[in-house]
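Right, one structure below, let's go through it.
Every protein chain but one is kept in place in this view of the complex.
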Amino acid sequence: MKKALCLILAALMLFAVTGCNNNTASEGTVKLGMPSGGSVTPQEIIDGFVAEYGNKYNIEIDDTPWGEFQTKLNLGIASGTAPALYLMDSGYVADAGYAGANEDLKPLIDRDLNVDDFVSAIFSGTDANGHIWGVPHAMNAAVIFYNKDLFDKKGIEYPKADWTFDDMIEKAKALTYDEDGDGEKDFYGLQWEKNISVGWLPLMLSYGLEPVSADFTKAQIDTPEVKKAWDTLIEWGEGGLEITPRRDFAGLYPDWWQEKVAMQIQQVSFINTLEQNAPDLNYDVQVIPAGPGGDQNCVYVPNMWAIYGRSDQTSKDAAWDFIKYYYSEESQDICAKYNKGGFPIRKSVYEKMGETKPANIKGIIQGIDDRGHTLCEGPGWSEWRTIIDKAFKDYVSLTPTKPREQILTETQNDVQTVLDEANAKKVQ
Amino acid sequence: MSKKHARWSWLFLTPFIIGMLVFTFYPMIFSVYYAFCDYNIFNPPKWVGLANFARLLPDPATWKAYRNSFAFALTYIPVQIFLAMIFASALNQKLKTIGFWRVIYYLPSLTPWVAVCTVFTVLYNPAYGPINYFLSFFGLRSEFIDSTNWFVVVTSLSAISIWKGVGSQTIYMLAAMQNISSDVLEAADIDGAGPIAKFFKIKMPLLTPMIFLLLLLSIKGAVGVFDSFYTMLGGGTGVNENLTVPGVLQYEYEFVFRKVGLGAAMSWLTFAIVGIITIIQTKSEEKWVHYE
Partner (left out) sequence: MNRRTKNLIKELIKKTISTLLLAAGCILMILPFMWAISSSLVGRGQSFTYPPQFFAAPYYWSNYATAMNELNFAVYIKNSFILTGIACIAEPLASAFAAFGLSRYDNKMVRIVTGVVLALMVIPVAGSRVPSYVMWKNMGLLDTYIPILAPYFLGTVFYVYLMRQNFKSLPGDFYEAALIDGCNPVYIFLRIYLPLAKATLAVVVLGTFSHEWNDMMGPLIYITSKSKYNLAIGLLYAKGNYTHRQEVLMASSVIMMAPSIIIYAFLQKYFVQGLASAGVKG
């Protein structure tokens, strides 16, 4: 028995050492961070790059599940071992750039890319001083998904690009009803979210409001206009339109694809979820309607490719080669085909684009190009947006934990503190 | 024990001491240092003295987190230990099916948190959830983790921890019960003690060391609760201040806000609070824990 145990132990040890030690980081290895590998960046592109540049660089792909990638990246940056290339939440890009963690891509873009080939979003990682700390992986825009069958059933006209909040509410009211007469609603017209990208930010922008001033020095939360904007969601809720309290499952929104809800605000990456879960759904997308003052917006999240500023020159070259490869016409066409995490940024893709599902993708691209708005990324972003996330959730709930006026005042102060602190650091 | 051989203790203890120094104390020293620093991971840590603590202590979020943690512990610990004792007593009846039960009860302990959270998010869902569907036959309904009452949310989550942990606690309790020598119980039988009297007068005191141990461990577990709160309440957009727990706050500070110093300070605050509770418990130990 004991001998057997020893043998097993020895065999396992051998496994641990030989089976797993074959590519310890050697000199000249270039590490590229690809969160969730092929399910975020099409595998064809990763493989294609390795095939083309495998002779030039000793490439190692750091593939980490999406949700945990930022955690691992933190550790890598703190210990100076981050991959040469990584995807970064757009909100961190500026902070990381100022701190020297991200390389300034401006000179590289000027040198190697013809910016006319790209939509304006390519510059969304630019800071106030003209540095570019990251370039978009894709544009994940917030749009209204609508179920054509539910619209047809009630004979209601589909939303048009120039629609307004009033149109949306009118349609939503007509589409919220009790079919079997049991006194409980069976169908809902509209589902709105509560987080930044598909919740309070598009809402506020529709009212012509920005949460912070353009130079990121002042919080702009505790104003009568903001109160009015935020109250909108409560009014909808009281009107029985909004059913977000049904907790969402990891971005799945089953209510929507099970055809219980007619309109749903969501990011375009939701198309992937629909393809996976309800491939036959008859739906389309439309831009977010114009608010009461006529302000219309198209909020998009550009998660960023960034180059680790503290890696060696070979690694930086390799990382930039990857970005160029990713932005090549061939790769961007692949991106358009799989549509992972939003729309590609090369214009030629849209010139070539034929029929799409959902049909109105071109309309959304047009929307982004006309009035695209990112998530107000700037100093202290991750902190103040979490503060507003929480405050907004509390504010619009049926039983807020404190008076709503007080929520606004406290949020104003908290956000201001964060901005002051972050800006003070920037000056140093 | 012969003095001469005491030097052998070095041989036995050196690997373990090295392990503790490298894997516990070395990271701990850094964590203590960071607690007094402003550290955003991009730049080297900068000494700021007690600023992190000065920010945490007056923050209502901190104390709401501890309140929730306390409420969690108050529901989780007694129920779990009580259930573990009942199940262990039942298992201790020399049943032929003991192997089967032991497997069933231990199953939840073997389940990863990722899977547990996924399953319970569906089970608890007020709209589709099977639990509410079952309750609807009795005209009952609960919002569980969607409730606006923080206590309902916290107890819903502590129920998951009880479900997951009761099996292993039962096994420990069973081990303690099997260690009670049959002489003692036979002596009680001869004295004509009834089963209930036998349990409280004889078994219970002999089980107190195990109960004490489980109590201490559960407190650490209850204060460290993270996965269920973070995954089931936050879903990536931050956990409501009313529902947060220290583990979640600490994670947010460290990984979302990238304020490593604040996160470290929070964890040392937790350390201090649990430390105090543990000292109080250890002092009370001699009052109710009976060692043979």
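Think of it as A and B in the order they're written, each chain with its own count starting at 1.
Please note the rule applied: contacts are C-beta pairs under 8 Å (C-beta built on N, C-alpha and C of every residue); 3 or more make two chains touch, one makes a residue touch a chain.
Small disclaimer: the values here were computed from a predicted structure and weren't measured.
Enquirer: Please pick, from B:36, B:76, B:120 or B:144, the residue that touches the omitted chain in the full complex.
Expert: B:120
Enquirer: Going by the contact rule already stated, which one of B:65, B:81, B:153 or B:174 would touch the omitted chain in the full complex?
Expert: The one listed residue touching the chain not shown is B:174.
Enquirer: Among A:67, A:107 or A:293, exactly one should touch the missing chain; which is it?
Expert: The one listed residue touching the chain not shown is A:67.
Enquirer: Given the contact definition stated above, which residue among B:57, B:107, B:140 or B:187 touches the chain not shown here?
Expert: In the full complex, the listed residue that touches the missing chain is B:107.
Enquirer: From the listed residues A:48, A:237, A:254 or A:400, report the one that touches the chain absent from this view.
Expert: Spelled out, the listed residue whose C-beta touches the missing chain is A:254.
Enquirer: Please identify, in ascending order, the residues of chain B that touch the omitted chain?
Expert: Here the touching residues of chain B are 1-2, 5-6, 8-13, 15-20, 22-24, 26-28, 30-31, 34, 83, 86-87, 89-91, 93-95, 97-99, 101-116, 118-120, 122-123, 127-130, 133, 163, 167-168, 171-172, 174-175, 178-179, 181, 195, 216-217, 219-220, 223-224, 260, 264, 267-268, 270-271, 274-275, 278, 292.
Enquirer: State which residues belonging to chain A touch the missing partner chain.
Expert: Answer for chain A: residues 5, 8-9, 12-13, 15-17, 19-21, 23-25, 31, 36-37, 39-40, 60-68, 71-72, 75, 78-81, 249-252, 254-255, 257-258, 269, 272-273, 276-279, 340-341 touch the chain left out.
By our rule, only the chains that are shown with their structure count from here on.
Enquirer: Spell out the residues on chain A that touch chain B in their complex, using ranges where they run on.
Expert: Residues in contact with chain B: 67, 70-71, 74, 77-78, 92, 95-96, 99-101, 194-196, 245-250, 254-255, 382-383, 386, 389-390, 393-394, 397-399, 401, 425.
Enquirer: Enumerate the contact residues on chain B facing chain A in the complex.
Expert: Spelled out, the residues of chain B in touch with chain A are 40-43, 121-122, 125-128, 145-146, 148, 235-238, 240-242, 252, 254-260.
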